[in-house]
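With one protein chain withheld, the remaining protein chains of the complex are depicted in position.
Then we have chain A:
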């Protein structure tokens, strides 16, 4: 039987990532087609210069028709107005503006850009209440995308 779509797509993406990953992105662990861990380094000349972050991608069987679960993990979660301290990311392309042309690499680039355009390292205003009530999967949150500046 032919490989399912997510397996074909992810093996291609893994090859592309290994060949030429975007600047500041490295693969930490990608041994299956379910969970990948990637390292993301803050871009030089930005507020996050020199910092290292870890991203976790969870792929469902419907990837790439459905977005993966993406969150920051590890002990260094970026302090950013759109990133909650539990690692959840408020970014429209991860949820209802997902499109199958996006890739792990393009998500990393979007996050890199989101971090780079930040002008002051502040947590989201509702961080404390959100972290207490949110479920583990950020895709279950009803996100409101109201601020395009950061």
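In the analysis below, a contact is a pair of C-beta atoms (placed from the backbone, for glycine too) under 8 Å apart; a residue touches a chain by one contact, two chains touch by 3 or more; residues count from 1.
FYI, contacts and distances are computed from a predicted model.
Of the names listed as "RING-type E3 ubiquitin transferase", "Translation machinery-associated protein 22", "Ras-related protein Rab7" or "AP-3 complex subunit delta", the one that matches the UniProt record for the absent chain is "RING-type E3 ubiquitin transferase". Listed residues A:18, A:65 or A:128: the one in touch with the omitted chain is A:65. Touching the missing chain, out of A:19, A:101 or A:144, is residue A:101. For chain A, the list of residues touching the undisplayed chain reads 5, 62, 65-66, 97, 99-101.
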